[in-house]
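Okay, here's the structure, questions in a sec.
In this view, the complex is presented without one of its protein chains, the others remaining in place.
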Amino acid sequence: MSTIILLLITGLGLGALYFLVASGLSLIYGLMGVLNFAHGSFLTLGAFAGWELARRMDGSSWGTLIASLVLGMAVGAFVAAATEFLLIRRLYNRHIEQVLVTVGLALASVALFEGIWGTDAIYVTAPEWLSQTTEILGARVPNDRFLMIGAAVLVLLGIVAFLRYTRFGLIIRAGVENRSMVTALGIDVRKAFTVVFAIGGAAAGLGGVLASHYFGYVSPQLGGSLLIFAFIVTVIGGLGSLAGAAIASVVVAVLQQFANYFWGGTGDLMVVLLLAVVLLVRPTGILGKKA
Amino acid sequence: VDSGSGGDDLAPVDVSVITSQTGPLAAYGEAYLAGFDAGLDYATDGTGTVDGRELNITITDDAGDADKAVTAAKDVIGQGQKIIVGTVSSGIALALAEQAEQNKVLYISGPAAADGITGVNDYTFRSGRQSFQDVATAGTFIGDPAGKSVLVFAQDTAFGQGNVAAATAVLGGQGADVTSLLVPEDATEFTPFAQQIVDAQPDLVFVAWAGATSGAMWEALSQQGVFDSVPVATGLGDVSTYGAYGAASDQISFLNHYFGGATDNDANAAMVSYLEAEGKQADLFSPDGFVAAQMVVQAVREGGDDVDAMIAALEGWTFDSVKGSITVRAEDHAMIQPMFQVSLVADGDSWIPELVTAVDADAVTPPVAE
Amino acid sequence: MKSLSKLSQRTWWIVGGVLVVIAALLPLLNISIPGVLPGATYTPGTLQLLALALLFASLALSYHLLFGTAGMLSFGHALYFALGAYGLGIVLHETELTLLPALGLTLAIVITAAYLLGSLSLRVTGISFAMVTLAFAQAGNVLVRRNPGITGGEEGLRLDTEHIPDFFIGVVNTRNLYWLALALLVVVFVVVAWFENSRAGHAVTATRENELRVRVLGLRPFGVKLMAFVIASVLASLVGMVHLLLQSGTTPRATSADFTLTILVIVVLGGVGSRWGAIVGGIIYTLLDQRLTALASSDAIDGLPAILRIPLSEPLFILGTLFILVVLFLPGGIAGAVQRLSTGTSLAPQKRQRLEEAE
Amino acid sequence: MSNQPVLTVEHLALTIGGAVIIDDVSLSIAQGEMLGVIGPNGAGKTTLFNLISGVMTPTGGVVTLEGRDVTNQSIDARARAGLGRTFQTSSLFPALSALENVRLAAQVKLGGATSVIHFPRAHDKATTIARARLDEVGLSHHSETEAGVLSHGDKRKLEIAMLLATDPSVILLDEPMAGVASGDVAGLTEVIRQVHQSGRTVLMVEHHMDVVLGLVDRVAVMHHGQLLACDTPDAVMADEAVQKAYLGAPL
């Protein structure tokens, strides 16, 4: 019983992590049609920024953690906005090329991080409480999982509110479909694109700092290793559907946990299988709109 | 033109070092190369020559990519070079071993730990230790293995499975009951597996883990109370990993290939001071480079330009090196060498290793590869 | 698509033929291009590098058929390369077959796999197709890494040379492998060109443009798409097999999504929709990839101040940046740039369109 | 004109998410007949065509083509059985030239369009047919132009050329005249008339009433997904309900 509880809650924690990574990706992909391969790099950079700050401050206090989260978000937002401004903007309406630019950026940036911070994992410290456990129905649940879950919920609510209460979502959905027509309605669509990219980047930066605490390290590969799951979650959830991504994150993570535990470590195979099945049965994903 | 004449003997000898300078294993590559320089300095008394012949060393970056390594190897072999040294990744080492055999040149592999490199062919030697020796050292933590239960906790990769196989062969051969718990390489959540270890209650858990996820893995073991109920042994990695064990650091029994303060002998002193002069630190894989350089010098000194003679000179060769006296076993080119039991002790905010005991080379001799 | 009047076609084929003859003569010549090639053209190191470049060109061509011609964005093309390489490697290990029968058996396996997986993946289109192919390739990757007993796991699979003819073994025979790679490139080129110019090729192009319209005309798009998929996969697997021979082994990198991305990068570098572009892209990419590593660890870079040294000593940084610049400033890739230089016109609009439609 | 029905729909129905789009429509079209389909915007005319050609699947009812039930057949199977159509919003192969667009259509008719051992040639039969069709709709001068860059009206003409090249026996035309320059309407009308007179069955949605009335044998009027009336042009035009729902006061 306690094993099941443990699997469920840690699965939820892992799902929260997946969602933190996928949220920005899904936002950008859903609205702009750009499958952002550089998202992992935004994440990594956020994590490094958080760590650089933390090692200059008192490594394991809550204040440091919060400061590094804020800095991670800011760095992520800035870099993402710059990416949009310098690279993506020039290629509007050319989705594949936009994707390719992000592929190039991912390659180059990871190499650059390796040059700057080396290839080894750098271990991070966090407030004591995060590495302790809380007992729930006999299962010793690591506390940082609760932090993940809380942050994921906040991010979900934040982005949903952004889309609901501002015009940006509308402008960008329209702009992706027919950019020149949006300008022909008197709207400066470029600004909206930059804003959305920045928000996606902020989510990535936040996710990066949190991921570094989840794993206990930062390394140039940190973001890339999570990216593929973020893709899978985004697609299973339905392209552009945040709620879908949230549901898919949890489903994928819990499935992975159970398969790893009970079926001889076949977690990733199961996830891949799930992806294939979902797409073949329902090509638009769980909550995706019918084309 | 006038081959065989005395002038020819003084021609420089080309040695090609192929290893990672960039890519995921760049840090290992760097330590290895630094050790190699130190070894060369030591073995040639700082002259860089063997019997008056200059050793002309070229270093090629394989960037962790077998394609690049093979291309580089073919290039130098095509130029007529006879000695190839290096690489930190087992896959690339096996690829180079294959080239060595096909083209009948000498190959001395680097830190790559795969047991499969031992005895793979006549042309391939190794300068480091292999997984068998790690596992056998782990076995020394439980005294006589007979009747004990050993759980190997490893990643489900060739490296992990290799360790399981080694444990089964070495410890199982001594009467231990060896089981394994293999975790997918890409897994990020280890809590449930930690639970499984607690449930299994073995006499020893041997953890064979590589890569950045080790921090999270150790934390999960701590959190689930593995250390409270089961003795845990694992290999101590390079300096950059000392922080990975977290709260569990002083509860783990470490086996170790080498760390900066493991030994006290001439070769070690020479290496440490050479590295320090270069602003570097002696680390896990420094001896591998050092040994490789010694072997190169021996091969050239005894074998000249004749690969078969080089092989003959190395097979069965016993010599003093950083880790003490070590032997190249003639049958399969296994490197018979001592290993270490180590513990981590707190040093301010960080951890440093402390030698518990040196394990005799004979006690951890791998079985002869067929 | 080129239009029907292909007056210059013949000229192109003649130029191509001449280039092939020159390429075939390279191992017998002594040409050095310092900085680009590691040595003179007859040396094994250079031939090895060139053979690798030719293989990547072939692989890019096979992907061009899939992506450029048929408009199917696959993130799993590497799987078929890997199936060829691992398939042949495993068959040679596990059976007593000699090279040719082993090749045949592997081909049969690849065709079956491509047919089955293709039929499944082609039930969806666009980004879903990309993701399904990614999923299958990822599964292949996991299987390869999890089963070291058969595949060698992350250490890779070594070629069992017992049943390989001697003239393919050893550095002295590198030029035979080079010729083999060249022959393969010619074969792949002819097959791709043949298919593209056939009626089926035109049908598949039309399908890329507007699938519904094709069906309303009375054609089944699925059939031609599957045909293109299987042909591209088989060609990729052939490249994988020769790659196995050339490298005397293979590694799990061949199964990774990164590897597919690499192929995509090559095709874009060369110019989407251009056969010549794919070839040129493959060759240039390989040379850059292999030679930048040499540059990165050179003394010239070592002496630079940190702000320049750190990025420049990372080959992937240079490659990635270069790639971004090409996408930004050379739409249509190298082929597009050449075309614009030679005709003085700007990029044909359909090239861009095609990239959009493929999404 | 024989009385053999070549195309029938019986009790055809389509509901999407609760909205009734097509509501119990039954029609029978005789061999060689020309039927006009009119009705207000959103009445379901295009949808009716989509259901007949298989682009959409009905939630109820049966479509019969030349006596065979094709309700569950694929789009391409129906096309091969002789059903051809145009689209209200031009649907072409934008990156192919106008000639290639039409030639592909001709190729399908001639067979072997997916052969890997045959190559399109500049003077093969399909190309000859394609050129003739382009000439017929007045697009010869654009045969090498990429379809995607044709002006709106020219795209409409290309649609019709493609349709003709597949040489279907039953033709569905969805607003062929929309966007065609007023000066070209007469010529295109003539093309359609000739196609019809060569024995083909034609269904045509069109808002240009003068075109419809000058061509068709019968007019079907749709409204809110239902078939309001189906009769001779005169009778339909006289119908008050039709006037109210569709025509309004004459201009």
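Here the chain labels run A, B, C and D in written order, and each chain numbers its own residues starting at 1.
The criterion applied here is as follows: a residue touches a chain if its C-beta (ideal position, glycine included) is under 8 Å from a C-beta of that chain, and two chains touch if they have at least 3 such contacts.
The rule is simple: contacts and distances are computed from a predicted model.
Select, from "Amino acid/amide ABC transporter ATP-binding protein 2 (HAAT family)", "Alkylation response protein AidB-like acyl-CoA dehydrogenase", "Peptide/nickel transport system permease protein" or "NADH-quinone oxidoreductase", the UniProt-recorded name of the complex's unshown chain.
"Amino acid/amide ABC transporter ATP-binding protein 2 (HAAT family)"
Tell me which of A:21, A:34, A:47 or A:171 is the one touching the absent chain.
A:171
Which residue numbers on subunit A touch the omitted chain?
Answer for subunit A: residues 167, 170-171, 173-174, 177-178, 180-189, 289 touch the chain left out.
Go through subunit D and note every residue touching the omitted chain.
Per the touch rule, subunit D residues meeting the hidden chain are 16, 38-47, 88-89, 149-154, 157, 175, 178-184, 186, 207, 209, 245-249, 251.
The rule we apply is simple: only the chains that are shown with their structure count from here on.
Suppose each chain is reduced to the average of its Cα coordinates; what separation in Å results between subunit B and subunit C?
36
Subunit A to subunit C: how many Å between their CA centres?
Distance between chain centres, rounded to whole Å: 31 Å.
Note the residues in subunit C that touch 2 or more other chains, in rising order.
142, 313-316
Multi-chain contacts in subunit B: which residues touch at least two other chains?
22, 156, 184, 186
For this structure, enumerate the chain pairs that meet the touch criterion.
Touch list across chains, by label: A-B, A-C, B-C, C-D.
Mind pulling up the subunit C residues that touch subunit B in the complex?
On the subunit C side, the touching residues are 38-39, 43-46, 48-49, 52, 142, 145-146, 148-149, 152-156, 158-159, 161, 169-172, 174, 247-249, 251, 253, 290, 293-294, 296-297, 313-316.
Which of the residues in subunit B end up touching subunit A in this complex?
Residues of subunit B touching subunit A: 22-27, 156, 182-184, 186-189, 191-193, 195-196, 211-216, 219-220, 222-225, 240-241, 243-244, 246-247.
If you look only at subunit C, which of its residues touch subunit D in the complex?
1, 3-5, 194-195, 197-203, 205-206, 209-210, 212-221, 223-224, 227, 349-350, 353-354
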